[in-house]
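Below you'll find the structure, written out as structure tokens, and then a few comments.
Every protein chain but one is kept in place in this view of the complex.
For chain A:
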Amino acid sequence: MTLEFAAVLRSRGFAVQLTVAAGETVAVLGPNGAGKSTLLGVIAGLIRPDSGRARLNERVLFDLGERGGGRWSRPHQRGVSLLAQDALLFPHLSALDNVAFGPRSAGVPRAESDSRARAWLERVDAVDLAGRKPAQLSGGQAQRIAVARALASEPDLLLLDEPMAALDVSVAPALRRMLRDVLRDRSAIIVTHDVLDAFTLADRVVVLEGGRIVDAGPTRHVLERPSTTFAAGLAGLNRLAGTADTESVVTDAGDRLRVRFTEPVAPGVRVAVAVRPALVAIAVEAPASDDPATNVVAGHVIDLETRGDLVRVRSGTLAADVTPGRVADLDVALGTEVWFSFRAEDALAYPQ
């Protein structure tokens, strides 16, 4: 085990317990204010919790009792590097000196630090930027150098706080590929809003909400069978909570749905049903045919949102992605009553 962490910070309603295995990358997802940055700050030693304990490899990061007091090691003693949304390169140092900062602070002689820094710049494909000052770098270049700088200090644990959020969509993919390369076999925690980051970079996902972990597990499991509305929203899925019946599910809204169960579920067990909005169709009149393999749910449109070349039509419980032409043909507007339909085989039910 690399990181064992448990901390409580009452003023922010934060209570999280988390472990990261050696070489594992954990993605932390959650809405704004869920405590993601607090989590990283406490691990890095920038925020002091009320109580808790954490250990990284053999090193005790903190061990604080309920009554205060106890051990608290300072950020520079922890072996934890933090990469933020902004590169935050030191503006008065060249790219090379920025990367060499970690080794030099650890007492490595200048020449050796420089050659290590050069090796890391090579790794992130930025050797030709070595002599530049941060003001002369683009956002993507600066973030690449920030990655090199974080890794050059040879941390036992790397923390990434939405490293791609401030970048152009055109440069994010290259940085993501580079991160996938350097995070392989490295212990890291990455806070992100982007499911693509979670799928590409993480082995495991933790969903934080209101300062607590509400879901955790392998990335695919959490994002394809979301147990919270938030995770479902991130993964772009409809999530309907309900109770299992024989071969069907009765949703909390009272609709009976034909579904595909991921595993045998006894009647009466709480389940969730996930449906992709792209596989949901809409109609303004109740569909005439009574095909048992098709589910029909009525609702009033509360939101219309253009997403790429499709329009997401949302009711209180369901969303459907349809073409703008279809929306125009049906004359759908806010408040219109519509019928959402989807096939039983597209509705995945799993126990909660």
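FYI, a residue touches a chain if its C-beta (ideal position, glycine included) is under 8 Å from a C-beta of that chain, and two chains touch if they have at least 3 such contacts; residues count from 1.
Just so we're on the same page, contacts and distances are computed from a predicted model.
A chain of the complex is left out here; the name its UniProt entry carries, from "RNA polymerase sigma-70 factor (ECF subfamily)", "Peptidoglycan-associated lipoprotein", "CARDB domain-containing protein" or "Molybdenum transport system permease", is "Molybdenum transport system permease".
When the full complex is taken into account, the listed residue touching the unshown chain is A:S105, out of A:N57, A:S105 or A:T323.
Residue A:A84 is the one among A:A84, A:L167 or A:A231 that touches the chain not shown. Residue-wise, the contact with the chain that is not shown comes from A:A150, picked out of A:A15, A:A95 or A:A150. Those residues of chain A that touch the chain absent from the view are 44-46, 74-76, 78-82, 84, 88, 90-92, 101-102, 105-106, 134-135, 149-150, 153, 159.
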